[in-house]
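A single protein chain has been omitted from the complex, and every remaining protein chain is retained in its original position.
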Amino acid sequence: MELATIEELEAPTMEIPQATQPEIKTIPEKMIAQNLNCFFGKTQAIKNVTLSIPTQKVLAIIGPSGCGKSTFLRSLNRMHEVAGGTMTGTVLLDGLNIYDSDPVVVRRRVGMVFQKANPFPMMSIFDNVAAGLRLNGLGDKNKVNEIVERSLKQAALWDEVKDSLNKSGMSLSGGQQQRLCIARTLAVDPEVVLMDEPASALDPISTAKIEELIYDLKKNYTITIVTHNMQQAARVSDYTAFFYVGELIEVDDTKTMFTAPRKKRTEDYITGRFG
Amino acid sequence: MKIEPPVLVFPSPSKSRNRNIGDLVFKNLTLVFAIVVLSLVFVMAYEMYKGSSLSIEKFGWRFLWTSVWDPVKGDFGALPYVYGTIVSSLVALVIALPLSIGVSIFLSELAPRWLERPVSFMVELLAAIPSIVYGLWGMFVLVPVVRKFIGPFITRYLGFIPLFNGAPYGFGMLAAGIVLAIMILPIITSISRDVMMSIPNTQREAAFALGATKWETTKIILSNAKSGIAGATLLGLGRAIGETMAVTMVIGNMPQISAHLLDPAYSMASVLANEFSEATTQLYLSALIEIGLLLFAVRIILNAAARLIVWSVTSKFAQ
Partner (left out) sequence: MTISLPLHMQRWRKFKNVFMIGLCFLSAIVVIAPLFIIFGYTLSQGIGALNLDFFIHMPKPVGEPGGGMANAIVGTLIMVGLGAVFGLPIGIMAGIYLAEFGKNAFGFTVRFLSDVLSGIPSIVVGVVAYILVVMPMSHFSAFAGGVALAILMIPTITRTTEEMIRLVPHTLRESSLALGIPSWKTTLRIILPTATKGITTGILLALARAAGETAPLLFTALGNRFWSTSLNEPIASLTVFIYDYAKAPFDDWNRQAWAAAFVLIAMVFVVNLAFRFVTRSRYGTSHN
């Protein structure tokens, strides 16, 4: 039902001959959200946002709670509709509209890490990481083993769990669980990783580990992270976007943003005058 | 970084491409089974209506208020069975309703949590006992007790009222009513309890703050829960009307209309249980199926009414 609404709302855009398609490779942006409006019922959560997500960089999205930053993130891999939302506008991934293709394929390419660590409770650590592979039809055992090990290493969790891969994922600490979820996301080899306040429920040490991890990951992945913690945004990101009540107020490289914001509202927020 | 509008915008989506094929197939597959569940009720209603058409055409409404049940002559009137079903169910309600309300008050207002849980569970267990076991127990334990103690006792002290009189068999309307009462207690209790528990605590606090005693507070809760308890009662009545084995084994199975509770009687479900497999003629079978259709219809009406009432009450406080 939600899908139908999306299609109805989507404005027909101008016709471009297929021959121009190769040119998309020259676009440095991995993803582009264009004229994006997101709704929950009649409530508009995102108002006409246009934003590019640069390839193999970390983009941080900040803003006071309720500003729509999570909704925006979730519209980038079609999770917004899972929660029953609707939208208009386009989101391009390598130049192709993700709302024009199979959501399953989109989500495989654009992975997501959630605010609360949520390992599959009935599965072991190993099976958690392997779940995405197996359920996407990868049957080759050696390959699965190899990818699980690689993903756990990428998530900086391998050394801690390599002797207890058969234990339940729920037996890990909160920080370890979150890194397990990151490993699980990396295992299906996404191109973009979306992180929705991944460290907000964690202690400072675990948070530091996650931040370190994000820094390492951007060599191979395009990362967008939603955070309510400005210091965190300043530490991990290359670019920062500021959202306020559903609108994109300002986006710039992180240094400029935090030292010389152009908009008054951004400055107020960054200096802690509201929000 | 400058944000610029995208250079390329691709044609608008075609409908089929933005869905997962597997998801569509799966959804429609489960839909088929949901339709099976949906249609079961209609198939049942239709088949029973068709099966009883012979009897409906021949007897019409007369079926409900004549008492001749003569398979040999082919004349059927279900009044004694209807009467037995209604009266035994009402007796059950008269016994079960006050008890259920008492237990619901106990569970929702009085009992501490550690006691509420196991008592609730035990009440639910009563509902899980198979009806044949109730019948067995009724036949070998309750009926002798009614014959030796309850029967003589009430005839002696209340016998001047015709209602509390009758044959000293033990088998009869009263025994059926008692067994049914035990069987419908759980359903009335659990729903009344839920309704009472759904009433916000502010109501209780307000009453206490005015200096009301526990009982006076409870009365306020009860008046709030009134319609919920009414719904629960209808559900209990529905269960009593459709109950077969336990009633068949204690009611005495005599198709008579007697004002005395101690006299044997018969019920609609019981006559189905006893005679269905022996029905020899088409008309006989058709008359029995019509009794089944009546049970079906009454039960659906009672259930629908009850659910509507309970639903409207609980949603009022749910919020």
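Here the chain labels run A and B in written order, and each chain numbers its own residues starting at 1.
By our rule, a residue touches a chain if its C-beta (ideal position, glycine included) is under 8 Å from a C-beta of that chain, and two chains touch if they have at least 3 such contacts.
In this text the structure is predicted, and so the values were computed from the model without any measurement.
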Touch with the omitted chain, as defined above, among B:80, B:151, B:238 or B:252: B:238
Residue of A:112, A:125 or A:270 in touch with the missing chain, whole complex considered: A:112
Contact residue for the chain not shown (choose from B:262, B:295 or B:309): B:295
In chain A, positions touching the absent partner: 1, 77, 79, 82-83, 103-109, 111-112, 114, 116, 118, 120-122, 131-132, 135-136, 181, 184-185, 188, 190
For chain B, the residues touching the chain missing from this view: 20, 22-23, 25-27, 29-38, 40-41, 43-44, 47-48, 50-51, 98-103, 105-107, 109-111, 119, 121-126, 128-137, 139-141, 182, 185, 189, 194, 213-216, 218, 235, 238, 241-245, 249, 269, 272-273, 276-277, 288-289, 292, 295-296, 299-300, 303-304, 307
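Here is the rule we go by: only the chains that are shown with their structure count from here on.
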Separation of chain A from chain B, taking each centre as the mean of its C-alpha atoms, in whole Å: 53
Residue ranges of chain A in contact with chain B within the complex: 3, 6-7, 10-16, 20-21, 23-24, 27, 29, 32, 34, 50-52, 54, 90, 92, 95-97, 99-104, 239, 251-253
Chain A-facing residues of chain B, complex: 1, 3-15, 17-23
